[in-house]
Structures are given as C-alpha cells and as structure tokens.
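Got a structure for you, written out below as structure tokens; questions coming shortly.
What you see is the complex with one protein chain gone and the rest in place.
What follows is chain A.
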C-alpha cells in the first residue's frame, strides 16, 4: 500500500503545478479496484506469458518439451492416470499450459461415458493431454483421430500417447491443419460418421471447422461435439452461430479456466439434430 502511494506520489511531485497530489490520490481506489478485480488475469498473464518467456530464455527448450521432460520423469509409463496427474501438477504448480484441466476433464469424461462413441475426432491435440484423457474413456474397439497442426507439438503428443500405452489402432495422430484434414477424412480415412468431436484448437477455427464438418456430412443425428474455452479466450462467432442455426441441441457447461480459479470459462456441448 505505502509503496503504491509513494509510486503515485513520485511522478506528480515533479509536476505539482499541473495536478495536485490529492487528485492523484483520489484515483487510488480505482487502481486498487482494478488490481483486485482482475487479479486472476494478472496472475494468468504472469504465469502464461512472463514465466514462459523467462524459462524459454533460460532453458532453451520449448514449453511443451519442458512439460514432457517433467512428465517423463514423474509418471508411470503405461498408466494414463499418472500421466494426467503429472500434467496437472506441472500445469498448476510450475508453468501454465492450456490443457483441458481436471475439472472440465471430468465433464468430458462423463459425456464420453454416456455417449460411448466409436469414432472420435479431436481437433488440436497440443501436447496430448486431452488425447490421453479421451482415449482413456473410450470403449473397446473405438478409434480416435487426433489432429495437430504444429510439428513440434505433434511429436511430443505422439510420445505422450505412446507413453500412456495407446497404440496406433486406438489413436491416430494426423499432423496437418484441421481445415485441410477434414475434407479428406471421408476419402483417406474411410470415415462415414463421427460420433464425437472435441474441439480445442484455435478459437477462431471453431466455426469454420464446424461448418466444414457439416458440409462434408460427417455429422449424423446424435453426434456430439464438445468445444472447450468458448467463454475465455472465447469463441463468440461460434456461439452466435449455434444460437442462430438451430441444427443443434446445445448447452454450455460453466466452469473456470483450467488451473485457475477466478476466470470463468465454459465448455459447449452440442448434439447434432440434423435438418428438421
């Protein structure tokens, strides 16, 4: 507090002919309000940006590689649960990676259990957390196609998936941008219908990719689509489209952002109804 007041005083004491310190002090409540109200965002900024830049400079590794190293040393190979736990610990205590996180992950698990889909598409594997999470909850004989755009991330995701003990028959990682892969899904991968789609890639791609899926007829009646982070960082166009188009029965599961308590976020759950 006192430090802050001093800080406030300093610039104005030089120019006291212009603005009196009392007026400057009157802005103190505003400053305090902003700091308190948006503390979670400041913390997030610190953890997700500042710490990352600092560590990148110090270690010379990318964030995902650091996460992988930690997971490799701190988990049991072949046990998806321990891998997920290690990830959660690293992301909440050490650095920040926007995985789906344990809380929203539980919602995802529940939806998967209820649906028990046979063909699953995941957009945006990142470093494999959500892939492992989904693959863990799949029924026997189900197949997960995971799309990742970035080469480096995909390599790490591949390692994580193999570490968790899922082979090529269960999880197939496709390294390409989603808007290139989706049109080829039917021809190259012999997919007729997707039972479950999980979206967690670029928030701006949610809407175009959804429309691509619709356009290529990959969605059947009852297919479920789950989109993460629709409130923060947010996909407003996606939500607006959902409200308007009427093709889906949808709702938003409200939760908080992964590994952070105060920032609201939501997961959209869509069930494709088809044209009535």
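In this text, contacts are C-beta pairs under 8 Å (C-beta built on N, C-alpha and C of every residue); 3 or more make two chains touch, one makes a residue touch a chain; residues count from 1.
FYI, contacts and distances are computed from a predicted model.
The listed choices are "UspA domain-containing protein", "Transmembrane channel-like protein", "Sedlin" or "Response regulatory domain-containing protein"; the UniProt protein name belonging to the chain that is not shown reads "Transmembrane channel-like protein". Here one chain is not drawn; of A:84, A:231, A:247 or A:267, the residue touching it is A:231. Only one of A:33, A:116 or A:176 touches the absent chain when the whole complex is considered: A:33. Residues of chain A in touch with the missing chain: 17-20, 22-23, 25-30, 32-33, 36-38, 41, 203, 231-236, 254.
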